[in-house]
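Quick one: the structure is below, and I'll ask about it shortly.
Every protein chain except one is present and positioned as in the full complex.
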Amino acid sequence: MPVQTQKEPQLMQDTMWAIEKSAREPGLKRIVAPIPAIGPKDVRVRVTAFAICGTDLHIVEWDRWAESRIRPPLIPGHEFTGTVESIGPDVTLVKPGDRVTAETHIYCGLCYACRRGLPHLCQNVQILGVDRQGAFADYVVVPEQNVWKLHPDIPEEIAAVHDPLGNAVHTALAGPVAGLKFAVFGCGPIGCFAVGVLKAAGAAWVAAIDKNPMRLGLAERMGADLLLNVERDAVVPAILAGTDGRGVDAMLEMSGNPGAYRDGFASLANGGRVALLGIPSKPLEIDVAKEVIFRGATVQGINGRWIFDTWYRMEALLLSGKLNIGPVITHVLGWEEFDHAVDLQRSGKAGKIVLKRDHP
Amino acid sequence: MPVQTQKEPQLMQDTMWAIEKSAREPGLKRIVAPIPAIGPKDVRVRVTAFAICGTDLHIVEWDRWAESRIRPPLIPGHEFTGTVESIGPDVTLVKPGDRVTAETHIYCGLCYACRRGLPHLCQNVQILGVDRQGAFADYVVVPEQNVWKLHPDIPEEIAAVHDPLGNAVHTALAGPVAGLKFAVFGCGPIGCFAVGVLKAAGAAWVAAIDKNPMRLGLAERMGADLLLNVERDAVVPAILAGTDGRGVDAMLEMSGNPGAYRDGFASLANGGRVALLGIPSKPLEIDVAKEVIFRGATVQGINGRWIFDTWYRMEALLLSGKLNIGPVITHVLGWEEFDHAVDLQRSGKAGKIVLKRDHP
Amino acid sequence: MPVQTQKEPQLMQDTMWAIEKSAREPGLKRIVAPIPAIGPKDVRVRVTAFAICGTDLHIVEWDRWAESRIRPPLIPGHEFTGTVESIGPDVTLVKPGDRVTAETHIYCGLCYACRRGLPHLCQNVQILGVDRQGAFADYVVVPEQNVWKLHPDIPEEIAAVHDPLGNAVHTALAGPVAGLKFAVFGCGPIGCFAVGVLKAAGAAWVAAIDKNPMRLGLAERMGADLLLNVERDAVVPAILAGTDGRGVDAMLEMSGNPGAYRDGFASLANGGRVALLGIPSKPLEIDVAKEVIFRGATVQGINGRWIFDTWYRMEALLLSGKLNIGPVITHVLGWEEFDHAVDLQRSGKAGKIVLKRDHP
Partner (left out) sequence: MPVQTQKEPQLMQDTMWAIEKSAREPGLKRIVAPIPAIGPKDVRVRVTAFAICGTDLHIVEWDRWAESRIRPPLIPGHEFTGTVESIGPDVTLVKPGDRVTAETHIYCGLCYACRRGLPHLCQNVQILGVDRQGAFADYVVVPEQNVWKLHPDIPEEIAAVHDPLGNAVHTALAGPVAGLKFAVFGCGPIGCFAVGVLKAAGAAWVAAIDKNPMRLGLAERMGADLLLNVERDAVVPAILAGTDGRGVDAMLEMSGNPGAYRDGFASLANGGRVALLGIPSKPLEIDVAKEVIFRGATVQGINGRWIFDTWYRMEALLLSGKLNIGPVITHVLGWEEFDHAVDLQRSGKAGKIVLKRDHP
């Protein structure tokens, strides 16, 4: 699965540099593309930094999910930040020069879900970099309704990961947190973010579970109270021991792993909350009677971010100093290191990798 | 699996008639048992009517669940009504002669779940007729905290089924109902009750799904707007057609059937609610990514009744005439017809069967 | 306060008939106005029916509120229905010929309230017929985001009052309803609508309180279980008697009357809900310690309608036959009877009055 994005293309007027999934096969290509046009309510952003999401790896690798969803040619990329370059005539929220990022679920605003206040579950959603042209490029176009204007005190590398951080905030804050006990299964970047959000929100105790010691180390730096390595530790007894035998008040599933489902339910207090964000690669077997019904559990499917409630609260947590995601951003690279970044991400030896246009 | 309860035992002083699971094998026996003693906060009820629950059939048949949970000798029976015969010295809620029924989850009041307002999920719960002596007897003892005093206008056969009706009320009212659309999978007595509760609570449209035409007929009489026979109808397309293609706002699972899970999730609107009450006989495969996460569904494990919020609302729905469960009570028999009642219940040709002590 | 709208103005091309508040003084005038232009996301509606709201009476009378809020010249009117006459190029929700009405809180979509899912509380709200040109005219322009497409089975006179009916739905359904007991203070059209909505949603008992016997009669036809005339009846004792001394589970305040606040709180169960929609004309004295704090009450300020959750549920309640607001629409008149309609509305002898363009 080669990623060949190193050859420097020639830019002409009205064209830009971009990385593209050009054909229905593994890999990505560095291309010259036309600078995208904007409509009356659109905002064109000059991208200054982006990050690579697990979704992007699926697109690179052209796995089953990618095959079924992606229609090349497509510029991927949905974790980004940049500066407003131009705006449509009806835009009032931002002006050229403003620093922004975006909610990447482009919602229609008119379907049943949207009109009932659930735009993150829009039936006609178009995800940036998945269903429409994304942010691995000089410019990306976003409708005003999806633009998020950044506070000057938010650093660029954190702005670039508002999308996955928002997933973590959405998942963690989808129920009460303060003074309660939690287990987070999966310590990838979103899992580690979630540990930090939970602790910032007053979680009394957070167990973090993974098999990767580096990731467990990041979870610890984000504030996890107990680290459990599934390849070494007896997860359920350890969680029960840490909760006076009651089980955790809520379980956040950030791995998609069947074992996490099994251990997670078994570690849950009666009446507990289960928040599912990690995407299992295939259907799972669940002992519904024992784990959900008799336990009186509430299981939440979590998708995207609450628009924009999640964003306001995320920003406030960051600006107040309550939430520091620094430890999870393990690498800041330049754009020319894209291929290296993809390899790093795949290797499991990185947390979040941010690529900056103007990296020193 | 013979039920041999017909031989009339001899009663002496301080003894009573009862039906018992006497040994770890199929069947039940009619026995003479000591009248149970009461403690200072207990209420002894002279049972006047009871009903047979699916749980009781499992106990009769001595299936895997029964084997793992039931410790003979045990008097089963948890759907009942009667008259207070005597009370402990500290009881103030009722007095001898009062008509009562009971919440059958005897909760400890001191565990983590109980002390947080979730006594229906008590970690030390003892279910009447399952974990302690039940109501298929002349007398049953219930702690005052679990007793429900009946309004004089509640008829005896309805009083006898407050327990399963309460399941239906709990499941239906665990989310918003008025002006929303629903699918109820499984039209046993609780499913049919739930249809009636939903309609009483302003559900705009309720689809009822089963394979048994008699049960579908009961669901229709309870107000279902669309009847779907899984052996004949294309369930998912029919539900989507009835909801402008959006799917239902909530799905109530009352069957425990894997097919109902599959069709139910596929019929659900984005952001919809899934309330699970039916007990699957074994673990189920669920496409969590598609059905729960991307759909943004909330899945509720429902157990027992909300103590006593469910009860107050159930009583008020009944007394106001909003809810009429008459159609579901297909048979009222005498106690001597217990064996026949068990057969009827098993046959799938009955809704709810109530057995009265003094049936003409 | 003369309303002089009878003189028939001359229409020319690109002009339309309208009723206007032309100057900062009592009264309204019939005028010829330019047909309003539309932007790319706007919808121009040919009005076919409208109704007169209490707000419109304030504008006619030019009271303190009107003086502070209204900037003439203004065409009032926000309860209406009609047919789409033309649409801007970016509109996809409706096409010319579609029957529509509209959510009259024109929200900005970009403020803190809007972006957190509370557009009905938009900080930059413009109310149709209050802050921008309204519907007492041949044509009215509404942004697509605010348009509500009508189901063919919704009759015109009901379509014309979706705005106030939506107020009632929003107020009634802002908490649990089924199996609970209610008091509705104020039996104007919205109060009567609310009685109907509560009953449709399974309220077990609704007391309706007013001083106007005609209005109490309408409340009775909408399903109120107890009618209390504040000039004749002891309101609080009657409500306590109807609720076993517990008080109502929720009180809906639809009158703005200080006496209703006093009686309403005193009739409330501990932990009860108070939903405030009626606008008091001036500050009120409330015994906060006794009525709110020790009672553990939750008091909800209700404004507008939940966009569009309220609308979907309202439509579903109407189409399902659960909610019939026919009794409240006491008069259907022609447009030429506008002055008479205003007088009728003021007199307290009408429920809701709908004026149709093509009334026979």
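Observations on the model:
Each chain gets a letter, A, B and C, in the order it is written, and its residues are counted from 1.
Convention: a contact is a pair of C-beta atoms (placed from the backbone, for glycine too) under 8 Å apart; a residue touches a chain by one contact, two chains touch by 3 or more.
Treat the numbers as computed from the prediction; the structure is a model and nothing was measured.
Of the candidate positions C:L57, C:A113 or C:I154, contact with the unshown chain belongs to C:A113. Check C:T83, C:Q126 or C:Q300 against the missing chain and you find that the one touching it is C:Q300. Within the full complex, the residue among B:R24, B:R64, B:K95 or B:R115 touching the omitted chain is B:R115.
Contact with the undisplayed chain is limited, among C:G271, C:G326 or C:G348, to C:G271. Mapped onto chain B, contacts with the missing chain fall at residues 39-41, 90, 92-93, 109-110, 112, 115-117, 144-145, 306-309, 311-312.
Where chain C meets the missing chain, the touching residues are 112-113, 116, 118, 120-123, 244, 246, 256, 261, 269-271, 276-277, 279-289, 291-303.
Touch with the hidden chain on the side of chain A covers residues 169, 173, 176-181, 197, 200-202, 204-205, 225, 312-317, 319-320, 322.
Rule of thumb we're sticking to: only the chains that are shown with their structure count from here on.
Spacing of chain A relative to chain C, judged by their CA centroids, is 43 angstrom.
The set of chain A residues that touch two or more partner chains comprises 112, 116.
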